[in-house]
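The structure under discussion appears below in the form of structure tokens.
All protein chains but one are shown in place.
Think of it as A, B and C in the order they're written, each chain with its own count starting at 1.
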């Protein structure tokens, strides 16, 4: 019989640390590098007390470092300054204050600011700016002209934000065409915080715009994302030569991004497919069974992204699992069975699955195949 | 045989929430009311961006509410204003900004400020002040005079702080005698954040000063205390008629406090003993055994404080456990055995234990007794 | 700036225990006693190695004790004995082996066995039996006759089990009418493990049968239920005078049960309503706001059951939240707003909500009301 008292003591004297993310330690996000690029984890939409955020700027690089990010942009509101009676407006200060913390942690810090207007044109982020204070203008078109002069990039923020679009559906106004024609708008937020805009996903595919996903975080990150319980913040994966500002800018201009949100990856198949292939490996395992001949697929996922698969087509002599989950950083076993009892199988087997959380368009996952030789004989009873 | 696949699915479809504390939800700290008073959980030493903290003041009541606190004081540094080029000094603003959030959450917000001088006199908190800006003076004695005029209370902060006392040992200077003689100093921090000063504990006992324990928090609370893993912030338990400012002030003046830090309670036996008695209940359970006659103590702890007990004296015919842990919010079983084999026991049994984490002085826990009738007969083999 | 190194040390030296359930410690299930009865937490369907389970019988009371249960029945299969070549059939042994562990832990252990036949009649549990070996008969009707002689109670297990009903829908056969007519069948499993059978729920309401919910556990409990992450096992709440076999039997015969599964309670309103009322308390909090006059509902839940509420009717001058979650053992704040800007409110307010997870019939929650006086004036800008 198990000894109650002994067990109790054991549990109490041991220090257990089951923490996914915390300040003072960096936990890498395990998503592989692909296509010869580094897979940088970035958040280009972040606030501080210099507009309507709740934290001092130097906290942001520390948060980002501990969560495994590589680059962030501080993008306080240009036109919305609710704390200005306590903190006189100075849009360059967030960057200046946060820079030493970013350097220490090895985080690439990008200077930014957020155009904050009614819809249209709504809210738009400017990043890679040189002087954020010079962006303060009566007319937002002048702000854009100034940003262009500074060599900045622009992306449209949360187009389906309910405060500006009560039905939650993004609308494309002539003003957005105007912005696009200025040659400064490279992308749109397909995800803001935990909101995904399918119509924006389609726009990006049609108009060849860069997919962006950011947190728009105002509070301390741990107050909004439950990092310790394993939740991850929304990030934009940027496929870049290195973590320099130039390399990141080049990747953003050339649409080399994937949005990582709620354990889903949203982007082009040319990035999603190699991420899956470099993360997942499998092996078939023979077992002796009575009844239906069975082997097992032993499937391993060496990344932080759990994958959910749905059967699309297979050999009709064989029963594959209809759905298929491969948890992050784990190996699982799934049975593959002969469709009938007491028959032997000796052939090449192929099954195609849709990866439901690797999305190239709204509701459309990439297709992958499991292909292996099977040779099983039912066990004599 | 357990089905791998089935289990996997079960684990993945269920949403598990194992969170001890988080914003948006309040988790009460389960320590009972005693001696006819409410047991208020308070933190009287908290910073914001208005001195060297990292957060906007309105976050503090929300943090406090979610962790189960009842009252807090915002106590930004008077003489240390490292952000003054960005945020012009205004020591009344933290309170004004935080007040609506405190009201909504039902947190009693107390106006405070921290005298920030070299040692002596070091750092001292003023709470229940009326105009914090009026405390800005060249000479700290004038600050104290002004505070007294405003009806404030003073307590000395972290007397053993290594930045001011490199050996970590608090020293009592003539300046502190001066402050005490002004009739404004009601207590001292025996605990600051996670540092406990035993010599200060002795001073408080000798000089009849109020025991204070605070966080001195500068960052978001979740960045310093691992709330989700079950850690609690340091607090001062205040035994007050209600949660009004007046009742709290009365309790502080009259030394009705206990410091709760690292799962220990530090204070007077008149509070510690009833807290233990209202939290812990026990029952003896007869069992039939071969060999040494045994019964079990089934001990329940209906509070958030785990108790650690050490045997001090007992009946010598009986073997009690030498040490004894009663985890928070749990019931445990401990064996009580006859000292010899094959004898019967039928008598009143008493054992005295020291509760190691209910401290009335450095290293000195309160003594409690387990008293019950035992009647056990060894089982026939 | 936060000190990385210091934080790291702090996190590492502290022992954090964030465990919901584990062996060696009992965690009570916090659901209040109601209607003058004790609310006992029971599982009447449990297996061991004496049929097709994986564990020795004495583990079962220990598991049950640590999870906060009060009574269990061991119900190994009568006709299915896959381990009989290693463990010769003896259906009385599970009880005999487990009894000392049950006594030590204070768990009421009930002798049982499971009739294990094809459908119809399928599987049926017999509890409160006297000699389980005497139940071994060729004809299941003889088993029932013998069980009746022993004074046992019978309930039908998992009527919608897919191995016997491939579409997952329970069917009532003449055999079940036969069993019912023997006067021995007092209830049916409306929940087995994590499967809920809505049609059985209706049957129980119509035929006045007792609602049963059990685990049917074969493996160690921690391999199936993620107790440490906060999941609870399926249990039958039994409203009884005390935890004696007689009192439990009386409650089962008289339909005083509620099934607790996946954070839902299934049963009669006469039990569900007082459980809710004794668990939940609320208070309205006035706040000063610009725009729409607002107060907050501060709602506390002093039980382990999280409640999910949906608005059914309210005062049309006032906007209540459409849905409403009250997490277990927490307090939350919800806004109640005037429907229009800049109006004052001074009236008695009432809103009716359906508690979605307190089910009296499939899909039908109980209705509760929040009733309070509101008096808010919009804040001058």
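In this text, contacts are C-beta pairs under 8 Å (C-beta built on N, C-alpha and C of every residue); 3 or more make two chains touch, one makes a residue touch a chain.
These numbers come from a predicted model, not from an experiment.
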Touch with the omitted chain, as defined above, among A:253, A:287 or A:339: A:287
Chain not shown: contacting residue from C:43, C:58, C:76 or C:304: C:58
Touching residue (missing chain; options C:219, C:243 or C:315): C:219
Interface residues of chain C (partner: the chain not displayed): 4-5, 8-9, 12, 17-19, 22-23, 49, 53-56, 58-59, 83, 86-88, 90, 93, 97, 219-220, 222-223, 226, 228-229, 306, 321, 325, 327, 332-335
Interface with the unshown chain - residue positions in chain A: 2, 7, 10-11, 14, 16-18, 20, 24-28, 54, 100, 103-106, 194, 218-219, 223-224, 226, 228-231, 262, 285, 287-288, 296, 298, 327, 329-333
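Convention: only the chains that are shown with their structure count from here on.
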Type of chain B:chain C copy interface by residue overlap (half), same or different: same
Rounded Å distance between chain B and chain C, as computed from the means of their C-alpha atoms: 36
Residues of chain A engaged with two or more neighbouring chains: 4-5, 8, 12, 17-19, 22-23, 58-59
